[in-house]
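Sharing a structure, written as structure tokens. Questions coming.
One protein chain omitted, others in place.
Chain IDs A, B and C follow the sequence of writing; residue 1 opens each chain.
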Amino acid sequence: MSSSNLQLEAPLDPAFKVERRTATGRGDLLEVSMGPQHPSTHGVFRMDVVLDGERVTKLKPVFGYLHRNHEKIAENTTYLGSMPYTDRLDYFCSLTNNWAYALTVEKLAGLQPPERAEYIRVITAEFTRLQNHVCLIGFLLQDMGASGTPLMYAFREREAILDLFESLTGARMMCNYMRFGGCRVDLPSGWLDQASKVVDRFPRFLDEFDRLISGNEILAARTQGVGVLPRELAVSASVTGPVLRASGVNYDIRKVDKYGIYDRFSFRVPLGDHGDVYDRYMVRVLEMHESLAILKSALRDIPPGPIMDPKAKLRSFKPKAGEAYGRIESAKGELGFYVISDGSANPYRYRVRPPSLINLTVLEDMCVGHTVADAVIILGSIDIVLGEVDR
Amino acid sequence: MIEWADQIFVLLKREILLLVPVALQPLASILLSVGPIMGVFATLFAATTVLERKGLGRIQNRLGPNRVGPFGLLQPLADGIKAIIKEDVVPYRTDRVLHTLAPILIMVAALLAYSVLPLGRNMVALDLDAGVLFFFAAGATTELAIFMAGWSSRNKYALLGAMRAIAQMISYEIPLILSTVGVLMAAGTLSTTGIVEAQSGYSGLFPNWYVLTPWGFAGFFLFLIAATAEANRSPFDLPEGESELVAGYFTEYSGFKFAMFFFGEYLGLFAANALAITLFLGGWNAPLQILDWVPSYLWFFAKLLFLIGLSIWVRGTTPRLRADQLMNFAWKFMLPMSLVNILASGLWRFTGDGVLGWLVCGSLVAGSYYALGLNLAPKNAVTKRIYRFAT
Amino acid sequence: MLGTGLIKGMAETARNFVGSFLEEDRLTTVEYPEERIPAKEAARSFPFLVFDGDDAEKGLRCVACQICEKECPPQCIFILKDTAKKPDFVGKMQFQPKVFDIDVSVCMSCQICVEVCPFEAIKMDVDFELSRFDRFEGLLIHKDELSKPNSYFRKIHPTDAAAVDANLAAEKAKAEAKAVADAAAKAKAASAAAAGLAAPAKPAAAAPPPPPTPADPILKSASSSTAGPGLAETGSGKTHAPAHGS
Partner (left out) sequence: MSFDLAILALLIGVSAIAAITLRDLVHCVLCLAVTFASLAAVYLRLGAEFLAFSQVLVYVGAVAILALFVVLLTRTGEPRAESRFSPQVMIPLAVCAFVFTGLAAAAWSSSLKDSPEAVGASMKLKDVGRELMTSYVLPLEVLGLLLTAALIGAAILAKADDGEDDEVTDLGESQGQQQRPMVATTHSDPKHD
């Protein structure tokens, strides 16, 4: 599905083959199991690493420790009932998860959210992207051993955004905000001003971060040339999101699908040329600047009006039989939901395409030949959330 | 009066010794020297943990510990009690003797170093002719303790951490010792008190500290960097880099033994900083002649606190280096730089401290710093990257 | 040159160090038990049951229709219906829950029970300090503890509560008007029956017009904000007992 609308600037090299660098040291190999309770595996992820000295010769990602049977539960609950469960997939970005699921079911049921609701969705989604990227950068630097400072700055900014979420949706992380055909509540009075304030303040933080760390020699030494993901491999492994764009592939579903009302905003898609950890870091920083531009115009243009499609029903919601795949550009990549309806109150089949999991598949290719310390930051630069990987 | 305030502890010790029978006087003298040193530096350790946590907190826009006692000042007491009453978990397959011996040895080695540090005028426990050499000899023993800790734990992380720690300590010991050579040449003695006395007096407004010469300035920073690496402090905290090796060589320690490692590490840091003060910052000498009336030990501790603050500040800022970059830095930058610095200090002796000396030595040091920095550059310096944008 | 990035970074941390003493907005944390961030109006923690008046037993709005029990995604609600009926706020006879338990260790605070409730009977609390010594029985909260007065609801969610109250008042007024009209119609029918076919075509002028519903747009939108579309959808069916109940 994704390859059909993938616009490549240059054709992929057909002769491309994954080259795995291995260290050929003559020493004993040491097998270390990093995780699931290792401090830097972002939750309960495990990497079985085979080390030659400190170099990784083999890496086996092991996951599933956080498996909660999300898809099967969704098939046994109502359509609405799995909305709060989607919050818990990628628990940093509950609002975009909501959106992706709502979008899918709206496709299935033929609902059209009103304009104001679409604006609210864009605003919340871009705020979600901001706070996700901020946290990711903080965690990445934490993995590099910066004793908490960038992370705390990131959390300081995230706090402001979470406050916005709380005053809108009532919860800071598990928002459960979107509904099929619109949004649950309208913006409270004063929310837009508060949001504009946060948006105006945000560049200050980005500049601060730039001064703090972007020019740091240690950061450059640690990240440049580390964990290179070649363009060909990224495309053939169907990696999406900032990881793909850092490898130089122009693929952003906001541009490709123009879902919601993204065609009304002018924003740019930053692309990296090297595909290393530094590029993945910088692409996210630049993406935040673009998100701010979208937010500015959305907060300016948001029209008054209803927030729910009048056709939408909350109780005894039974879409007609059929299937739908909805996808959005979440902060981590292409987040898709595939739902089949048999006309009953529960979906017949429910499937999530989690960007974290699919981006994780290239971990070994990126890590082999680097040291353990690099493996940790490469994992950090992919930006996984175990809730989404294991579902 | 001034004299009396300065020498109060020396006089006190003499008075007490007179009360003791002659046969017991040597023993009493030892106790009177060792007891206060241990007491004072244990207190300083406690103070530093609070200072570090509060300082880091403020750097990270947090409040830091503030629950125990006024402003959280009694936090170390609570930490200490917790460490003592915690269960001492020793894994089944450890080498019990070495596992127990390692934290003791690390403390002993760290405390030994204090015997040659002049804490004030006439305040040195052991005025050795080869004091500086003794200091380094005592410091070298900690490597053995670290190895014992890492090896006896029978844990891969601990072993990797110990190997890293030892490799790092041996590598940085060389620039550490070489950076002091200039001072030893200028002072003409290895005795710590002799070095301090060589720096007493003032030329014009400025004190005769070695840090105020080009080679001394470079030597001071080389020494500080190497000492930071010796003490396993950020950005050289790889041996215990928690994002990679959990806790490094003391992964399998808990309770009081863990606290002893912690204590030993901080004692090592203080000792290294105290030696830096002795060698470069004029020891207990006042920075200005008119401030000479302040007791000498206060100056010493003021400088010590300043250096501790500096190391906390650096810790709050930098990410961690990678193991191979750490080694590169030691062998490709620190070592040649300290060798050049020895040359500069030799030249200084011939050119004198006039304009010529500043010109020759200054340009030598600065030029080699620049050149060596460039030498690290192809791999390590920030290469400015331009990012493309797709619209 | 080597070290410039590091020095820039150190200047930045120094600025933050000083700034944390000078600028209030840099410190995002508050010293929690002593100092609290006031709960946002939309904030939610766990559900509670609203009752009108002073008596929790009598004024409980819940009619044990079990919609929330069915819709609750993690299925943390358990309801047992009482056998006796009691009059609700409009005077209609309704069932009441005999047992209404919420297991807050299972509840995921999703607010769906609030959205689907047609009776404005279950609302979200803002109290999050629910530590208990017993993690099984202690976290299973029963009806008596769940029931909280409407005044409490007004205190924690003033906008919502005002809208809900206005809605309910409107419904009550409508119901009363209808009752009056019904009574009048009944009386009329009776009198007509009594009078035989003497006066067949006289319109029922005695019935008063229904009182205007509060049409304040803000309240309206806020009302839809509490209960979502479900309320609007089932608005007409409100006075009927829901079919699931019986």
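Simple rule for what comes next: contacts are C-beta pairs under 8 Å (C-beta built on N, C-alpha and C of every residue); 3 or more make two chains touch, one makes a residue touch a chain.
Everything numeric here is computed off the predicted structure, so don't read it as measured data.
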Per the touch definition above, residue among A:42, A:55 or A:353 touching the missing chain: A:55
Absent-chain contact - pick from B:90, B:133, B:181 or B:305: B:133
Chain not shown: contacting residue from B:206, B:293, B:331 or B:389: B:331
Touch criterion as defined above, residue of B:147, B:284, B:300 or B:329 at the omitted chain: B:147
For chain B, residues in touch with the removed chain: 95, 98, 128-130, 133-134, 136-141, 143-144, 147-148, 151, 163, 166-167, 170-171, 173, 188-190, 327, 331
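Everything below uses one rule, namely that only the chains that are shown with their structure count from here on.
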Middle chain, criterion being Cα centroid separation: A
Between A-B and B-C, the pair joined by more C-beta contacts: A-B
Farthest-lying chain, centroid of Cα atoms versus that of chain C: B
Inter-chain centre distance, chain A versus chain B - centres from mean C-alpha coordinates, in Å: 44
Sites on chain B at which at least two other chains make contact: 59-62, 316-318, 381-382
Multi-partner residues of chain C (at least 2 other chains): 2-3, 5-6, 9, 12-13, 16, 26, 28
Residues of chain B touching chain C in the complex: 55, 58-63, 66, 313-314, 316-318, 333, 369-370, 372-373, 376-377, 381-382
Touching residues on chain C, where the partner in the complex is chain B: 1-3, 5-6, 9-10, 12-14, 16-17, 19-21, 26-29, 31
In the complex, chain A residues that touch chain B: 30, 32, 38-40, 54, 141-149, 151-153, 156, 212-213, 215-222, 224-225, 248, 250, 252, 255, 266-274, 278-279, 282-283, 286, 371-374, 376
